[in-house]
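Note that this complex is displayed minus one protein chain, with the remaining chains in position.
This part shows subunit A:
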Amino acid sequence: MTDFAPGIVVERDFPDAARDALANTQLRRNIGKATNTIRAKRLKVVGEMPDWQELREAGRQIKAQVARHLDTHLLKLEEAVTAAGGRVHWARDGEEANRIIGEILARHGAREVLKIKSLTTDETGLNSALAQRGISAIETDLAEVIVQLGEDRSSHILVPAIHRNRAEIREIFKRKLAGTENLSDEPAELAGAARRYLREKFLTVPFAISGANFAVAETGSVAIFESEGNGRMCLTLPKVLISLMGIEKVIPSWRDMEVFLQTLPRSSTAERMNPYNSVWSGTRAGEGPEEFHLVLLDNGRTDVLADEPARETLACIRCSACLNVCPVYERTGGHAYGSTYPGPIGAILTPQLNQPGPAETLPYASSLCGACFEACPVKIDIPRILVHLRGKIVGRKKETLAGKFSGEAIAMAAMARIFGSARLFELAQKSAVIGQKPFVRGNVIPSLPGPMAGWTAMRDVTPVPKQSFRQWWRAERGAESSAKPGGSA
């Protein structure tokens, strides 16, 4: 089974990856259908809540408070987990987390380990790290099973196989699972095939790895909300349970969970409540796992915390509502983002956890339409953060010679200079009327060279008219009527 490199190493520029994705007709149909369906369902269940806006605000405030006192809450969590019989490990980065988890499993001589769907383990590339130690990670979430058996990569935070339809899933199962010769593409039959495969694993593999939706500092309780019951199996049957959690997932108290229990399921699966809500605190003799490890992962999160305008990024509860409403994601799907975290939240999170390079194209993968902000259950102002990150990228580039003298930087500086003076601006308007002449055909410009060629690939350009508004005003009203307030600047 192929395992992929750590989940946040973006290998291609977004515009290039998007071009390929846009040309994939099956993907376009599958993702378009799925996102439109879930959008309508989300609107319906959110509409049932008269206090939805208050809940969003409450969620935002809880997360802001967590971020401000993250150190205190984490230490409290460690203390409570330890007191309840669990063990807490601190991991600076993905590699350290993978090593900690690998060592725990190696100590027990594990060859296989069950996994509950976890973005954080995808981020650290845990499966491939375990494979290098000869340990097979077995995904148990149905969509993750499809992705793993299909030697594929997740394309959605919540529905990793959203880019697949049932005919494709049937083919994957027939190729990889025994006893599926006569499998149809009926959802119930497909789920049945996965269940038979998984049931055997649940009953024989005594090790499991999970992520965490939340961890309550006051009691050291860790929570997993899910729909299929595979999580419940993994959390209760094995002997050893290891949970990997980003440090931002801690919440102060049980009372805070009340807010997210209302907003998370409605925003993610468009359900009023998740079918399975599992919360455990440490270990207990005679029931559940005998050994529990909680691995707390930084991996760049403290850097996000330090960048105040971007700090809100850490409030994300990974519901995926922003993906489902995003007009860009709807068309490109998740793979184009090249990261565990696709869509609008990925466009702000991935580059912050990354090195400069292709990931820097992600903050530009948005028209800033604001649909994500509107849908976000913790009110992360994603468009604002996208613009902030663009500013940081431009700032970094300006420090290099190549960046300082790039076509874009020169054009932007020139335009700023032109806009710095009404006289220069008017001169530029007049020059454009003359400069455009070779390109005008009839009353449109059908084709332009250079960076504007992307525009004219599908869009005619409106030529600059001979008379600008200010020229018309001066001719009609004279300069004196314009002087009224305005003053000199």
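Going forward, a residue touches a chain if its C-beta (ideal position, glycine included) is under 8 Å from a C-beta of that chain, and two chains touch if they have at least 3 such contacts; residues count from 1.
In this text, contacts and distances are computed from a predicted model.
The UniProt record for the undisplayed chain lists the protein name "L-lactate dehydrogenase complex protein LldE", from the options "Thiosulfate reductase", "Phosphate ABC transporter ATP-binding protein PstB", "Multicomponent K+:H+ antiporter subunit F" or "L-lactate dehydrogenase complex protein LldE". Only one residue in the set A:Ala18, A:Leu149, A:Ile224 or A:Cys376 touches the chain that does not appear here, and it is A:Ala18. The chain that is not drawn here is touched, among residues A:Gly47, A:Gly395 or A:Gly435, by A:Gly395. Listed for subunit A, the residues touching the missing chain in the whole complex are 14-15, 18-19, 22, 309, 327-328, 331-332, 364-371, 373-374, 384, 387, 389-395, 408, 412-413, 415-416, 418-422, 425, 429, 432, 444, 446, 451-452, 454-462, 464-465, 467-474, 477, 479, 481-489.
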